[in-house]
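These notes concern the structure reproduced below.
A single protein chain has been omitted; all remaining protein chains appear in their positions.
Chain naming follows the written order as A and B, and within any one chain the residues start at number 1.
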Amino acid sequence: MSAAGQGQNLTFATDREGTSAKPENQGQPVLVAKDVVVDYGGVHAVNRVSLSVAAGEVLGIIGPNGAGKSSFLAALGGQVRRASGTISLDGHEVSGLLPHQRARLGLARTFQTTSEFSRMTVFENLVTAAEGDTGSSLKAVVLHPRRTAQREQELVSHAWEVLERFEMTQVANLYGGELSGGQRRLVEIMRCLMRRPKVLLLDEPMVGVAPHLTGKLISDLRGISRDGLAIVVVEHAMEVVRKLCDRVMVMAFGEVIASGTFEEVAQDATVQSAYLS
Amino acid sequence: MSAWGFYVATLLIYFAVDLLSGIALNLQFGYAGVVNFGYIVFQAVGAYVAAVVTLGPSLGAGSYQQYILGAHLPFPLDLLAATAAGALLSLLVGLFSLRRMRRDYQAAVLLIVSLIALQVVSADVPLFNGSNGLTGVGWPLGQLFGVTATQSPWLYTVWSLVVVAVVFVGVSWLSRSPWGRSLRAMRDNQGAASAMGLNITSLRLQVFVIGGAIAGLSGGLLVEYIGAWSPGAWGYAETFVIFTAIFVGGVGNYRGVVLGVLLVPVIFLEIPRFLPAIGYPGLTASLEWVVIGLAWMLCIFFRPRGILPERRLHVTPPGALEPGALQPEAAPR
Partner (left out) sequence: MPGQLLSSVADGIVVAAILSVAAMGFTLQFGLTNVLNLSFGSVMTIGGFTAYLLEAARVNPWLGLLLGGAAGAVATVVLGRGVLRQYARRRTQLFEMMMVTLGMSLVIDYSIQAISQNSIYSYTVLQAAPVHLGSIVLTPVQVGIVILAIVILVVAEAALKFTKMGKALRATAVEPSLARSCGIQTGRVVLITWLASGFLCGLAGVVYIISTQSVDYTTGELFLPLIIAAAILGGVGSLKGAVGASLVIGIVTEVVAGLGAGGYSTVAGFAILVVVLLLRPGAVIAGDEDRQLVL
């Protein structure tokens, strides 16, 4: 349980928002990608894209449809093989690792197409996500039943915290497949937070989320990020990007065409032409 | 013993064997979403191995039957060997068929394994006596008490029900554990499950091997009762009877599996024996398979959740939490 062992300081609970002392790992890059290339049968969907995100930082990726944003996230998460380039996570070289190995090193992500566990209740979705590492292994279950049960209890209370935070306690017993689109997005985000990750990749997290929750979600995410989490978020809604992200990276045709603060990027001529064309 | 008593005992033993299959396939399919269309091969290998390790050394090519690995193993080594054979073969088959392959390819490959294995075993006489199969298999546990399975079918019934009960309790406990939950996560969405740190390949292989072990055990249990085993007993279609039973009884619910096994392989496939024969001998059997095929298609069409569907975990907000809060309760409907 790598994430949980050291994860106390990453607790989701944002009651720490007020604490002025920043965690000591603040400012260190946790996710560094260099010259990542993703190929789909000859076509470069992602062409030599690099990024570096520090703990406590929120990086936005924007760009027109088909720019390669999701493909880039997939390369970071291990869902697609990168053709070349390196990716390091918290000091580990992860380019060759499978998705679950990267997850165990502290990477969590959501998907553009919702990917809730449809025949499990929301509650189970959350608990399973956090158990995902070795806590649910056959070995742990059979050889250490007591430890497993104890850990399960911890996760149960953590899950309730998270559910309350997102005003989702009423749907705890609904199946993932019985939720609305927006609720599914929230379940995905909650699932990630249950894992107390170091890096969080979000692919269009706000699609379908009600306006009053959007604002709350933005401040929550910022709060969590301040606690030492690095967030990369792909988003089309400019208002969200402006409020949420410290830095913004613009992609078009698989390449980075601009990066900087939201204001800098918004004034960039190449960006404007990419969006207009 | 009356013919009726014998018949009922036999039915119960078949029920136990099919229930083992149902449990294994429900773990693989209902929980983990692994579609094992070659299931019957793993039962068959268990049966063959249990047979040869109890039949004694093979008498060689000239005799009425020849086989490999002949031995006289005492109980419980016979059934352990059968279980291990099922597990081992599953491991081998799983290692190449469970890679990150399209699911329909994967299922097709397993079906092909089933068809090919049948051809090979039928054609290769030195292996397990070819298409004539093996006969004269005894019951090592009974031998300890000086009884045979045919003499005391009720004893055998009790024994097989004990075996199935143990497996039932063990597997349903495992399925409710966090491990079982991660299987369901994998079934529902592999991509998300692996992004949550689940090692999909390893989980799939685990259920495949556990299911294979149960299959091997079921084969051993069956062959020691009926005393014979041949390619006629494990056509690829046998697998689909059990699948149909799970669909009817309830996917992802072991009690549903009990019910489904009672309804499909036991009652549906055995009742015709009481009906007056129609047409030429064998017509009823053919028609039964047609009905199984139709039932199978209807099951996919209507996607029933079975008579006893998978149960929903029902949790109540904190305060009311007790140990065991993660046990499923009947779904409020």
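Please note the rule applied: contacts are C-beta pairs under 8 Å (C-beta built on N, C-alpha and C of every residue); 3 or more make two chains touch, one makes a residue touch a chain.
What you see is a predicted model, and the numbers here were worked out from it, not measured in a lab.
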| item | value |
| --- | --- |
| Neighbouring shown chains of the undisplayed chain, as defined at the top | B |
| Which of B:Q119, B:S202 or B:T316 contacts the chain that the document leaves out | B:Q119 |
| Touching residue (missing chain; options B:Y64, B:F145 or B:Y280) | B:Y280 |
| Residue among B:L69, B:A107, B:L155 or B:A228 touching the omitted chain | B:A107 |
| Residue ranges of subunit B at the interface with the undisplayed chain | 35, 37, 96, 99-105, 107-109, 111-112, 115-116, 119-120, 122-124, 237, 240, 280, 282-283, 286-287, 289-290, 292-294, 296-297, 300-301 |
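Heads up, the rule we're going with is that only the chains that are shown with their structure count from here on.
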| item | value |
| --- | --- |
| Subunit A and subunit B, separation of their C-alpha mean positions in angstrom | 41 |
| Contacting residues of subunit B [partner subunit A, same complex] | 174, 177-179, 181-182, 184-185, 187-189, 191-200, 206, 252, 310, 312-315, 317-318, 321, 323, 325-326 |
| Residue ranges of subunit A in contact with subunit B within the complex | 77, 79, 98-100, 103-104, 108-109, 111, 115-121, 123-125, 127-129, 131-133, 135-138, 140-142, 148-149, 152-153, 156-157, 160, 169, 172-173, 175-176, 188, 191, 195 |
